[in-house]
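Not every chain is included here, but those present sit where they belong.
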Amino acid sequence: MAILVGSGTAVVVQGATGRQGAFHTRSMLQYGTKVLAGVTPMKGGQRLDGIPIYNTVEEAVRSHPEINTSLIMVPAPNVADAVYEAVDAGLRLLVIITEHVPIHDTISFLRYARLHGVEVVGPNCPGVITPGEAKVGIMPGHIFRRGVVGMVSRSGTLTYEIAYGISKLGLGQTTAVGIGGDPITGLDFIEVLTMFEKDNDTKAVVLIGEIGGDMEERAAEYIRVRGFKKPVVAYVAGVTAPPEKRMGHAGAIISMGMGDYESKVKALRSAGVHVASTPSEVSTLLSKLLAGVKA
Amino acid sequence: MKLYEYQARQLFQAYGIPVTPFKVARSVEEAVRAAEELGGRVVVKAQVLVAGRGKAGGVKVAETSEAAGRLAGEMLAGTVKGEKVRSVIVTPYQTIEKELYLAITVERSRRSAVMILSAEGGVEIEELARISPEKLLKIGIDPLIGLSQYQVRKALLFTSLSGQPVKTLEEIIKNLYRLFRDMDCELAEINPLALTPEGGLVALDAKIILDDNALFRHAEFMRMDEGEGFEAEARRLGFSAVELDGDIGIIGNGAGLTMATMDMVKLKGGRPANFLDVGGGASEEVVEKAAYLILSHPRVKVLFVNILAGITRCDEVARGLVKASREVGGGKKIVVRMMGTNEEEGRKILVDSGLYPLDSMEEAAEKAVQLARSV
């Protein structure tokens, strides 16, 4: 199985002809993802690596009715509009890679998408990968391998770091979901945990957090109260980060007494989550927890 | 981007939110003149961005204009919690009947804006939230509808004010929300909002944080960063950076990985000199600039570069590092750990220049710590 993306995923890339857009469209195609179309206004009619470019998402969907997912890589000021266009065109999953999206835009388009029952991953995220089936994002595909660990993360490159370790161990991933580093994101830890709990192939979950906000605390509370059925290993970045400083992006900031490392780790531990103190310890813990489980 | 109080007050005025009269002063003379014009007892307030200004001596009352000038002079010559004071405001001392707290901010867990209101202002709101949460009213705002009239009514009922102040508060709430939306605020806060003995409501302080990502819509605030030092310089170069007090410079790509790298150095017994995230897809030039910036910092002994290349390419990273290392002498060491796109090419470039990349983050961190000790 796996979650969110898989062999049934058919993708349109919004912002496919930009430098990054073209690079990652090619990379997804090489990975084997069913990227059926790209959209760039005023560039309709062109082709990119064999896939057609359309002026609008509506046209792309009309020509390729199987499209159900959009990868959004348009410039930050245009992301909200891209989301409205994708939702109105009937897509079911949007993965927003773009960073620096204004937070008021995010609040509005997430609400719109949610009211329409459309799932959003991101913004400011590396995307979603189900190894061997579909990569809908910008992560280096070769780091991941098909396996039994579900990964959910607020951080891009840190996910690669930890995924690499998991892959090397031979455990591999069912799906890795980068939910994004912004203060407000589409899917959050709890929602992805719920999906992994229902996914039979996922035997354990890795949760990669950061200082800032209370998403880790809420996830811990959810696990504690609900009694999550699978082992969870967590790593939280930023133990040495000073308060009131933005560590790289708006999401990672210890502010107004909220979101520090200790609070997160304490909450996770009290929920029975195994907290690793270094990225590499994640694999070590997993291999103990999954001893005997066949990847 | 946090605004200075005087900037926030100017926005309040533009949006019809009553504030006490005030004047900005950048010298003793200006402060004296301001106090004279305002007349009577005044408050002199240092214009700084750090929190906790009041307790740190950044807010003082003056009975005369001379006293105001003297206080301003002291403030302008000094710092508040380490931040240099470039200006003060002078504003009349206001007698207060009652203090309220009103703010609109973004709440992550609700994925929306919330209005927060308390009939007890002046205090630290986080403190109040912990001790007496029942004294706080929180109202989530639907972004597609905006602040509804029924929500405003609910807020007004909560205050147990009556008469004219209720009408004034209604206007203040609506105007604050307009400001919050129009200006892409992360926070718009009035603390305290004072009920005067005459039955007026007036903001005695003003706090606004704008969303950096939305500054393109607010050209008036897109001024160049005027600060000095490492962080300001890094920002001007387009990096997210934080200065720390150690001797091992850190460069990573991605906030999480860079933080984890910093954490690892500390765990291995080292002291990070900074946090610097070069972001995704950094080119040779970008890496060179970042490395140069850190290597030229007097406190830095070792530069630890940790790159997981996805969009980024290892060969570009390697070339940038080699260039920067040639420009900066002084026996500073560079430890590199990189993995991913074009890894082999990158390694070759490093090795050819005498920089030996390491395989694991832990190994590299240990190496960096060891080098920093031996320098």
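The first chain written gets the first letter, and so on, giving A and B; residue counts start at 1 in each chain.
We adopt the following convention: a contact is a pair of C-beta atoms (placed from the backbone, for glycine too) under 8 Å apart; a residue touches a chain by one contact, two chains touch by 3 or more.
All figures in this text were calculated on a predicted structure; none of them were measured in a lab.
When all copies in the structure file are included, the protein chains give the formula A x2, B x2.
Rule of thumb we're sticking to: only the chains that are shown with their structure count from here on.
A separation of 27 Å divides the Cα centre of chain A from that of chain B. Residues 51, 106, 108-109, 111-113, 126, 142-144, 181, 184, 186, 211-214, 216-217, 240, 242, 244, 252-260, 262-264, 266-267, 272, 275, 277, 280-281, 308-311, 339-341, 360-362 of chain B are the ones that touch chain A when the two sit in their complex. Looking at the complex, you find that chain A touches chain B at residues 20, 23-24, 76-77, 99-105, 107-108, 110-112, 115, 126, 138-140, 143, 153-161, 164, 181, 183-184, 208, 210-211, 213-215, 218, 235, 237-242, 244-252, 256-257, 277-280.
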